[in-house]
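Complex shown without one protein chain; remaining protein chains in place.
Let's turn to subunit A:
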């Protein structure tokens, strides 16, 4: 699902020239997941599976409600059930819908070496364009949230597309449509922030003093946001990162190092060329043999190969050590 002709591409992986930029009035969208209203029914998982026509393998029960246990190429969203005691002896069941966060500054897109295999639309959705995916796994290395998964079957990377195909024709993502409690909402990012603010007021009234919205600025904000009861401790929600950022190692690797190294390599070759033009060759006076020597050398080498002692060459060939 992508074409530059849609004019809706904001960023394209491994591309150094600008994307089509004539249309700029696209509204930024966001999905808001209100953890406090989620009942963990997994209707969203089923809807995701149905809309995207995915069939994961039947797994095993590991004594938790997490099912499947992790994101896979066939499961783009997974409910994470965390049992925590924020206040002693007061169990809280925090259920987070895990999946791609659709970062404003996507680490996957930054790391991807294949032009146009990962795109960010003007509306903020980050999408994998499978036909351009080479299956290198760099997106996994670059993602601050550990979301993309490489399929063993076809070596392509997969993750939530935020139902970019549905959104593109004015529908909300399948998970939003299926949620029975209204815990998942979809709309303009601005509206989602307004709605989140209302929820936060409500949660604070109910005693959750640290309630807040999760829209981490380390990655420029995300287009999937959470309302968290304990926004001061996002780690409680199955290790949601407090301040996710593209790793400095990834920034180095796909940032400054790239042009510098290419410049150094090209520079070395060009420097060599000019060095030769300035200084000229290094000679010893008799670097190449004349015809007679050449013939004698050939004969000696031939004799050596045939196991006959060379007649002309004054020296034996060096042994292996030399």
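We take it that a contact is a pair of C-beta atoms (placed from the backbone, for glycine too) under 8 Å apart; a residue touches a chain by one contact, two chains touch by 3 or more; residues count from 1.
We take it that contacts and distances are computed from a predicted model.
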Check your understanding: Name the absent chain by its UniProt protein name; which of "Formate dehydrogenase subunit gamma", "YjiG family protein", "Nucleoside recognition domain-containing protein" or "Cytochrome (Ubi)quinol oxidase subunit III" is it?
Key -> "Formate dehydrogenase subunit gamma"
Study note, to complete from the structure: Missing-chain contact among A:18, A:59 or A:115 belongs to A:115
Revision key, fill the gap. Per the whole complex, from A:11, A:42, A:132 or A:230 the residue touching the absent chain is A:132
**Study point:** Residue ranges of subunit A at the interface with the undisplayed chain
**Key:** 14-16, 113-115, 117, 132-138, 140-141, 146, 150, 155, 247, 249-250, 252-253, 257-259, 261-262, 264-265, 268-269, 272, 275-276, 278-289, 293, 296-297, 300-301, 305, 309-310, 312-318, 320-322
